[in-house]
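Here's the structure we're looking at; comments come further down.
One chain of protein is taken out of this complex; the other chains stay put.
Right after this comes chain A.
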Amino acid sequence: MEFQPVVMAAGRGSRMTDLTCKSHKALLPIGNMPMMWYPINMLEMAGFTEAIVVVLDSFATEAQKVLTEICDVKMRLDFIGIPDTEYWGTADVLRHIKDRIKTDVLIISSDLISDVSIHDIANVHRTYDATITSLLSNIPEQYNEIPAPGPKSKKKPEKDYIGLDEKGCRVLFYTPEADLDAEKVKISKSLLKRHPCVSIKSNLTDCHLYLMKKWVIDFLMEKRSISSIKGELLPYLTKKQFSKPKREDLPNTDASVLSANVAKDIFSFISQDPMLKKVEKTSTWIDHTGDMDNCYHGNQIRCYAYLQSSGFCARTNTVSSYCEINKQIPRLLQALAPEKEIPTKHSSAVIKGTSQVGSECLVGEGVTIGDKVSIKRSVIGKHCTVGDKVKITNSVILDHVNIGECCNIQGSIVSSNSHIIDKSDLKDCIVGTGENVKGKYTNEALTDVHRMIEI
């Protein structure tokens, strides 16, 4: 096995707390499938037969049950729970599961929905014998600009400044917006000498899909201060690419110059396949033009990226992207899982009389829809009951929701087990789990957390 896949499904959904306060982010339904099914499906499609799934302890059994029984995943999934009480970052998780990692790893986040082929990413990784390869895409950007249900927030999505080389493969510069110096950006001259054309983009999203050398995890064991892959490890590695190993390798120096107590530096962890080393030495291929230096200019750490430019890619980590993806998913399901037949209207759903359900809608199992109902561009979860003369547009209704007569629901998310009382009018709202809602609301988050603050 070349890569060992790890699905990171222990996220708490801190950017969409209105939805995740009572349920787990990774299990939020998207097109009536749990969110974490999509990356697992991606792996399955790429031909992986087993994967490690990292989940929070509290819902490990639930996740296992949902995935194997309802979603019918054939892959051998190895669930690892991490304690709910610890706020671990992705790098912490890697440290936790270190003993299970035998080869290079493929890390994928549970909120990634994309039709990108993992093979293409792996090919970039293989071509350059990269230390880490990440998936970048400029597609998710558009989802963040769509107005989200719930109260309007002024929060801007976090940006990263990513500098790529001329070919758009090598990552030369990686700085999250927050880490950017207030006035000046420094770019070292030696970097520019080797890569004279750096294009820095701020419209790319890191999709949290990484291929990573095994030794990086060994390094993480040593450097405990790094807790997340994207926020800390990637910028660190990107920077380190152009550094030279510490003094040990300095020629012409007696051993006495060195003090032995120097902390182990990252270069001492690098292990290269001896075969590849030989290939690199004997091959005439070099990765650059312009000078006669060795391949990769002798850089031992190399960060690359695969740039997805077409197709579909989304990270469901905000309310707006969650909402948008749910709207798009009916027409994407076919592409994402061609082998699996997912009907847009489940056979067990009952639709009465003259109701209209648009073609871009998904209606789940056991749904009952009343008379004269109109549903457009919406997803209706399992076992929902929709009363007569209800209008639902651009909305996401989760499981077991009861909607009374004559309701009008627009651009909203209604969480599971909630009850919308007759003649309610919701526009751009979020209804929390198990709520009873009555009346007219616009741009509000109707969760009990919210109500408590209000009262």
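Simple rule for what comes next: a contact is a pair of C-beta atoms (placed from the backbone, for glycine too) under 8 Å apart; a residue touches a chain by one contact, two chains touch by 3 or more; residues count from 1.
To be clear about the criterion, contacts and distances are computed from a predicted model.
S.K.: Select, from "GID complex catalytic subunit 2", "Translation initiation factor eIF2B subunit epsilon", "Actin-related protein 2/3 complex subunit 5" or "U3 small nucleolar RNA-associated protein 14 homolog A", the UniProt-recorded name of the complex's unshown chain.
M.R.: Hidden chain, UniProt protein name: "Translation initiation factor eIF2B subunit epsilon".
S.K.: From the list A:Cys197, A:Met221 or A:Val350, which touches the chain that is not on show?
M.R.: Hidden-chain contact among the options goes to A:Cys197.
S.K.: Out of A:Arg100, A:Lys152, A:Lys167 or A:Lys244, which residue would touch the omitted chain in the full complex?
M.R.: A:Lys244
S.K.: May I ask which residue of A:Met1, A:Ile146, A:Ile187 or A:Val350 touches the chain that does not appear here?
M.R.: Considering all chains, including the one not shown, the answer is A:Ile187.
S.K.: If you put the missing chain back, which residues of chain A would it touch?
M.R.: 161, 163, 180-193, 196-203, 223, 225-226, 236, 239-240, 242-244, 247, 250-254, 256-257, 263, 265, 289-291
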